[in-house]
Every structure is written in C-alpha cells, then in structure tokens.
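Just one protein chain is left out here, and the rest sit where they should.
Which chain is which? They are A and B, in the order written, and residues in each are numbered from 1.
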Amino acid sequence: MSRLQALSTFLYRRPRLALALLLGPPLLWLGVVYLGSLGALLLQSFFQLDHYTGQVVREPTLATWRALASRANLDIVLRTAGMATAVTLAAAVLAFPLAFYMAFRASRRVKALLYLAVMLPLWSSYLVRVYAWKLILAKEGILTWFLARLHLSGAVDGVLALPWIGGPSLSLSPVGMFLAFLYVWLPYMVLPVEAALERVPRSLLEASEDLGAQAGTTFRRVILPLAVPGVVAGSLFTFSLTLGDFIVPSVLGNSSYFIGQAVLAHQGTSGNLPLAAAFTMVPMAVMAVYLLLARRAGALDAL
Amino acid sequence: MRSEPRSGLGLSLATLGVLLFLHLPLAVIALYAFTTEESSFTFPPPGLTLRWFGAAWQRDDLWRALILSLEVAAAATGAALVLGTLAAAAVWRSRFFGREAVSFLLLLPIALPGIVTGIALRSALGLGEIPFSFWTIVVGHATFCVVVVYNNVLARFRRTGTSLLEASMDLGADSFQTFRWVVLPNVATALLAGGMLAFALSFDEIIVTTFTAGQQETLPIWIFSQLARPRARPVTNVAALLVVVVTAVPILLAHRWTRED
Partner (left out) sequence: MSLLATRPATRPATRPAVRFAGVSRRFGEVAAVDGVDLEIAGGEFFTLLGPSGSGKTTCLRLMAGFDRPTAGTIWLHGEDVSGEPPWRRDVNTVFQDYALFPHMTVAENVGYGLMVKKVETSERARRVEEMLELVRLPGLGRRKPAQLSGGQRQRVALARALVNRPRLLLLDEPLGALDLQLRQQMQVELKALQQQVGITFVYVTHDQEEALAMSDRLAVFHRGRIEQVGAPAEVYETPATEFVAGFVGVSNLVAGTLARALTGTPQTFSLRPEKIRLAPPETPVPAGSCAADGTLRDVVYLGMRTRYGVALDAGGVLTVEVQNLETTSMEALARRGSRVRLLWSREQMHRLGPEGDA
C-alpha cells in the first residue's frame, strides 16, 4: 500500500480531522487575516492621534469618535449618503427595462448575449470605466460636442449653475459624479432585478390578463411587487459601493470630500489612522442596518 | 401586454439605450488611445495615430507597474485557487455546523465596500508594524478573490454529485487518486473559470491595493496617479485600453467555460 493510500485510509477513519484539514487553511486565512483585520480596524478607532507628535497614542479613548461627530465630518457623511441614495434610485429605474426585457421578452440566445453584456462591464476594470467618463464629460469632450450639435449647451450651463449639484464643468461636478457612479454600479442592479423577475411565474402574468387587468395594472400589481426583493438586493450593492468609493470623487469631484476620500486622506498624508478607521465604521454601520432591514424583507434570497 | 406593440417598442428602445449607456464609454477609451491630440480631451479627435503605443512601450514605469500587477494577480489567483477549492470541498463533502457561516465569511470581503477591507488590512499592518511589500498586496487581493473560486467550484461540485466519488473509491481508488482521476477532470473548467475571474478581479483592483501597497505601483495605481498629474495623457489612454483588454479576455474565457452551469 502506498503512503498516500495509507494517509487516505488514516483520514477516512478520522473524518473530523479530514474536515479540519480541508477547512483549516481558508478559515485561518479569512478568520485570522480578515476578521483579525476588521478587529484591528475597530480597535484603531478607539485610539487617537497626538497632533503635536504626529504619533498614534495607543490608549483607549473616545476622542476620535467625538472628532468624527464634528460638523465638517457629518457633512461628508451626509453628502456621501445623499449621493448613494440618488445613484441607487436612478439605477433601479434604469435597470428595470433591461431586466424586464431579459426576463420576459428575450429569446434564449438573446438572453445569453444580454447576460454577457451586463457581466462584462461588471467584471472589467472599474477605474478605467470611471476614466472613460472623464473623457466623455470633459469641457472639450464628446458630450459637450453632441449637446452643441443639439443646441442644448445652454441647458448644461443651467444645470451647472444650480447650487448643490452644479460645478465649474460637467467633469468637476456632482452631476458628473452621479453619472459615473450610475454607470459603474448599474450592472450590480440589473442582475438581481433580472433574477427576481425570472422567478415571476409566467402563469401569473397570464392569470392577471385573464382577469381583465390592463397592462399597466398587471405591471403595478403583479410584476412590481415581485421585483422588489431584487431591487433591494441590487440596492445593497449600489448603496454600499457608492458609500465606500474614493475613485469617482477623486477623478470627477470638486473639493468637497466623500467618505472614501476622507478615509484615504486621514490614513495617508495626515497619518490619522484612528480617524480613518472611525470613518470606515460609518458605511459598515449603514450597511449592517440596511442588511437587517433587507433580510426582514426577504430580499437576500435574491442574491 | 403582448397585444400592445407600442409598449413593446418603447421597452426595446429603453433596453437599447441602457445597453449603449453600459458599453459606449468603453468604445470612447479605445478611440482616445489613437488620438493625435496630446494635452486635452478634444472631440472629435483631430487625427488618429499609433504613436502612443510606441511611446507607452518605452515607458519603464508603465512596464514595472504592468509586471507588478501581473505578478500580484498570479500569486493572488494561486492562493485563491487553493483556498477556494479547499473550502468548496469541505462544504460539499461534509455536513457540519456553520456551513452557512463559512459561505458568509468568504463572501464578506467582496460584499463590504473595498475601502473597509483596505483600511482594515492597513490597520492590522499598522498595529502589527508590518512593512508594505509585494506580499501585503497579495494577501489583500487573495482575501477577496477566494469567494470567486469557491462559488464556481462549489457550483460544479454540486452539479457533479457525490456518487462519482463513491464510485471511484468503490472501484479501489483512494481519496487522492479519486481527486486526480475523477474530481479534477470534472471541475477543471470551473477551476479555470474561477481562476480567470480572480485574475481579472485582482489585475484591475485599486481600492484595497491603495491601502496595502505603500509606495509600490500596480497598473491601476499608476493610471490613477497619472490622472492626478496629467503630463502624458495619451500614454494613460493606451494603458487604460491595455487594462480593458487584459481583463476582458479572461472574463470572456471564464464565461465560455461555465456556460453549461
């Protein structure tokens, strides 16, 4: 009997050891490295930066959390959450026709192609896709050119002149950021909504029509409620990803920080790792609450 | 609803519009890699040229970033393949308490915003006073790549069914021989697909990398830094196109290999 066979027999008689050997490495990696890091993150947020020496003082304190609650920092949190909400709502609206078409209208072949068409941007480089919007939105860029042809330049200037969402140009304004966010996260909304619609039994649609329901009524009373779990699942992604992003605001934003930029700046140039850690807790806390609510709504099955 | 062609037309147009929205920007990237304009994003491009590909070829910093990214992606993919397959095998073969928890734990690094994973690893490095290195990047990437391999391989395992394993052992093969002759040939394409996706994921990752790379520059970090210092825009455009191509190929292959799932 070979050594491997002997080992194999040895493990057969000890199924728990075999399981431990299989599960050990991945659990050690994620349990120790990853959960450990999350623990370290939480721990960091209870330290504080000594502003005179520039060193992190490793004594438990709530000073960093108090600093987080400052007016300026709350503005950052609200600004980011506002953007995340807007992006999520718009993504839900845009995702719906595509998901609906995929689920109910497309043939098998077309559906497979559409699926690939949504998957490809989801997996491909997100930095480059943000960069594409820098090109598109630039003052001398493609969008301006098109709008000029359509004699709509005035409308853009009007939008840019608005408070809150305006800015010096499309590539340096919340409107531009909104478009880029919407673009990069849209596939994350399409897929769960499509999956939810896929589960709507065809017989239900026919039943609704048999009962004399108008197309609009069928849509409102049958399809929309059944799609809600998919929208909630998709919004988990769009909301969470927007909350934690710093690429889009850095490339297309103005001087007003988003959470991601604040985290980056605090841990980098100013060396205030505790405040960066405390900042990160905000998206985590928001997502935890959101997850709990979604779970109660039964939306997680659609993931 | 089928009786109303007008709403059908509207739906088709809306679908087409969303699809264009999803794909035209990538075409813009491709276009700008060939523009003759050096300093601005003028549209339409005044002319087209292949000059920037040559210029990019001679940039040592771009080469270094590309090679680092490839090395990191290869190492992270290797680690993810091993860890993901082990976890999938454990969850598939045994019933044990907390199987759901394992899936959840593996999913967490990709479900939470990248910035959380990044700053968490950064905090741990800070607390442990571990210096940045090639391996700190790899550890970060492997952490969120594991789940991709795990999901692909587990799906294939479940489709394969346990009776093939039992048949092999019944015919005299031990666990290792069974793995070599029966399991591996059946999950090979799922492993490849998972590996490809992990590679694509790692190759263009920037958020986690920002926190674990220190002064090292992967290709996405190089591009990002070029955006802040717009000295060589055309070369950046070429690099962006390169990233799109290098990630699209493995994704398409992965799609091909898992289509029957």
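Criterion: contacts are C-beta pairs under 8 Å (C-beta built on N, C-alpha and C of every residue); 3 or more make two chains touch, one makes a residue touch a chain.
Being a predicted model, the structure only gives us computed values, none of them experimental.
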The listed residue (B:Ala30, B:Met169, B:Leu227 or B:Leu253) that touches the chain absent from the view is B:Met169
Of the candidates B:Pro46, B:Pro131 or B:Pro185, the residue in contact with the absent chain is B:Pro185
Of the candidates B:Gly10, B:Gly54 or B:Gly161, the residue in contact with the absent chain is B:Gly161
Where chain A meets the left-out chain, the residues are 5, 8-9, 12-13, 15
Residues of chain B touching the missing chain are 161, 163-164, 166-174, 177, 181-182, 185-186
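Everything below uses one rule, namely that only the chains that are shown with their structure count from here on.
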Per the touch rule, the chain B residues reaching chain A in their complex are 1, 4, 7-8, 11-12, 14-15, 18-19, 21-23, 25-26, 28-29, 32, 40-44, 79, 82-84, 86-87, 89-90, 93-94, 96, 102, 105-106, 108-109, 111-117, 119-124, 126-128, 139, 142-143, 146, 150, 174-177, 197, 200-201, 203-204, 206-207, 210-211, 220, 223-224, 227-228, 236, 240, 243-244, 247-248, 251-252, 255, 259
Touching chain B in the complex, chain A uses residues 4-5, 7-9, 11-12, 15, 19, 22-23, 25-27, 29-31, 33-38, 40-41, 43-44, 56, 94-95, 97-98, 100-101, 105, 112, 114, 116-121, 123-129, 131-136, 138, 140-142, 144-145, 183, 186-187, 190, 205, 209, 215, 218-219, 240-241, 243-247, 250-251, 259-260, 263-264, 267, 273, 276-277, 280, 283-284, 287
